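With one protein chain withheld, the remaining protein chains of the complex are depicted in position.
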Amino acid sequence: MHISPLRVYALVFAALLVGTLTTVAVAFQHLGPFNDIVALTIAVTKMTLVVLFFMHAKYSTRLTKIVVASGFAWLLFLIAFTLSDYLTRGWLGVPGK
Amino acid sequence: MANPQPLLATHFDTLDQQRESASLGMWVFLITEVMFFGGLFTAYIVYRSRLHGLFDYGSHELNVTLGAINTIVLICSSFTMAIAVRASQLGDRRTLVRFLVLTMLLGLTFLGIKAVEYQEKFVHHLVPGPHFQWHGPQPRQIEMFFSLYFAMTGLHALHMIVGVGLILWLLPRSAKGFYGPDYHHPIECFGLYWHFVDIVWIFLFPLLYLLGRSHFVG
Partner (left out) sequence: MPSTERAVLETEDYINADYNIKSWLLTTDHKRIAVLYLISVTLFFLIGGLFAVLIRLELLTPQGDLMQSDTYNRVFTMHGVTMVFFFLIPSIPTVLGNFLVPMMVGARDLAFPKVNLASWYVFNLAGMFTLYAMFAGGVDTGWTFYTPYSTTYSNTHVVATGLGVFIAGFSSIMTGLNFIVTIHRMRAPGLTWFRLPLFLWAHYATSLVMILGTPVIAITTLLLAVERGFKIGIFDPNLGGDPVLFQHLFWFYSHPAVYIMVLPAMGVISELIAAFARKPVFGYKIVAASSMSIAILGFLVWGHHMFVSGQSVYAATVFSVLSMLVAVPSAVKVFNWTATLYKGSVSFETPMLYALGFIGLFTVGGLTGVMLATLGLDVHVHDTYFVVAHFHYIMVGGTIMAYLGGLHFWWPKMSGRLYPQFWSRLSALIIFVGFNLTFFPQFLLGYMGMPRRYHVYPEEFQVLHVLSSAGASILGVGYILPVFYLTWSMRYGPRASANPWGATGLEWQTSSPPPTHNFLETPVVTTDAYHYSEEVTVG
């Protein structure tokens, strides 16, 4: 059982705040397609910090890490394979598909 | 006064096995929640890509300031919850109770701000259904944005309410000193749940409030 020093929590907390303020500021800039990419990158980074440090995944068993990774992998399967339909409609030149 | 019940359940062999089982069980439950919200995120992504920029009009109707404040409120609540879990690991009863209460108050603040936002939507006829009104292009598709907005933030808010309820259940036990180095997995598991609900919002905020904002600037 790992007990984190308060300093770690405070650093993560600060990073999360910085991330929030950054993402709001960047949202109002004209970055074209990069707006979405930056926003999602910041969100994924914040999530990673919460999972690793607040939820102690970094100090947990390998099994816990596999469980966490599987959850996200499966969400990606759902999104990616569903999008594989929508984004490829009309690719093969078959009418109506 | 410590926990009057025996700490070790009869079907487990050691306290460690019990704690690790509880933790694994909670993580497995959380990935079911990931997939549960995941269906909504999938719908959002599919429709966003199909409706080519119409969602930005919907985004624009949301109050970024309130959304950002709520994001910060939840991040603070995650911080206080992490401290509470740490306190339970150390058997620090006073800190545990204080930070559970703080977490709960922050959660209630979030819900209060959310209620204000929902009320604004109601007043502006942006709640999907028979009373929806949109005086711009493609109202029926904008209604889709709001259907997803209410579905996603509503489901999230429901989870917050359950979270607050669970804190109310844990508080008297914490005050009585039930939780310490040998037995604190209820707090630890609840912490995992609370952080998960925070993570959902970490994604909801940019997806609903921030994408497409730059189109409406100068």
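Order of writing sets the chain letters: A and B. Residues in each chain are counted from 1.
The criterion applied here is as follows: a residue touches a chain if its C-beta (ideal position, glycine included) is under 8 Å from a C-beta of that chain, and two chains touch if they have at least 3 such contacts.
These numbers come from a predicted model, not from an experiment.
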Chains in view touching the one left out: A, B
Chain not shown: contacting residue from B:129, B:165 or B:181: B:129
Residue among B:15, B:40, B:64 or B:175 that touches the chain left out of view: B:40
Missing-chain contacts mapped onto subunit B: 10-13, 17, 20-21, 24-25, 28-29, 31-40, 42-43, 46-47, 50-51, 54, 128-130, 138, 140-141, 143-144, 147-148, 150-151
Residues of subunit A in contact with the chain not shown: 63, 70-71, 74, 77-78, 81-82, 84-86, 88-92, 94, 96-97
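In the analysis below, only the chains that are shown with their structure count from here on.
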Interfacial residue positions of subunit A with respect to subunit B in the complex: 1, 3-4, 6, 9-10, 12-13, 16-17, 20, 23-24, 27-31, 35-36, 39-40, 42-43, 46-47, 50-51, 53-55, 60-61, 63-64, 67-68, 70-72, 74-75, 78-79, 82-83, 86-87
Residue numbers on subunit B that touch subunit A, as the complex places them: 19-20, 23-24, 27-28, 30-31, 34-35, 38-39, 41-42, 45-46, 49-50, 64, 68, 71-72, 75-76, 78-79, 81-83, 86, 89-90, 181, 191-192, 195-196, 198-199, 202-203, 205-207, 210-214, 217
